[in-house]
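The block underneath contains the structure these notes are about, expressed in structure tokens.
Note that this complex is displayed minus one protein chain, with the remaining chains in position.
And then subunit A:
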Amino acid sequence: MSFILIVDDNFDNRHIIGQMLSFSGFAVELASDAQTALDIARQRRPSLILMDLSMPGLDGWTATEYVKRDPHLHDVPVVAVSGHVTRNDIERAKRAGCNEFLPKPIDYEHLIKIAQRYTRKN
């Protein structure tokens, strides 16, 4: 069964996104750090990854690069979710391989639109 993988070191962000997606009927999986997220993705391939960028340990940009270089995961869409919304941040995320940029604070409708767009494709 397809699911959306949410990676965020912040408990509130993780839960809010998870609850919003669950409310709209998406199956979600939460990871509090990038390494755990990568482990989960390698075991069970997600239909979409919502990746926080600025995280302690393995950060979101590097994790995205790992995903995009992984032969089994490279076509899984990654949407960056960040409060750092400057042009630099966005470009850096695009360079790392993110398909889309979702600014914080999360707008419910925006989130659902993106989730629908990427999961439908798959």
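Keep this in mind: contacts are C-beta pairs under 8 Å (C-beta built on N, C-alpha and C of every residue); 3 or more make two chains touch, one makes a residue touch a chain; residues count from 1.
Here, contacts and distances are computed from a predicted model.
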Could you tell me which of "Peptide/nickel transport system ATP-binding protein", "Circadian input-output histidine kinase CikA", "MrpA C-terminal/MbhD domain-containing protein" or "FAD:protein FMN transferase" is the UniProt name of the chain missing from the displayed complex? "Circadian input-output histidine kinase CikA"
Of A:Asn10, A:Ser32 or A:Thr62, the one touching the omitted chain in the full complex: A:Asn10
For subunit A, which residues reach the chain that was dropped from this view? 10, 12-13, 16-17, 19-20, 23, 83-88, 90, 101, 103-108, 110
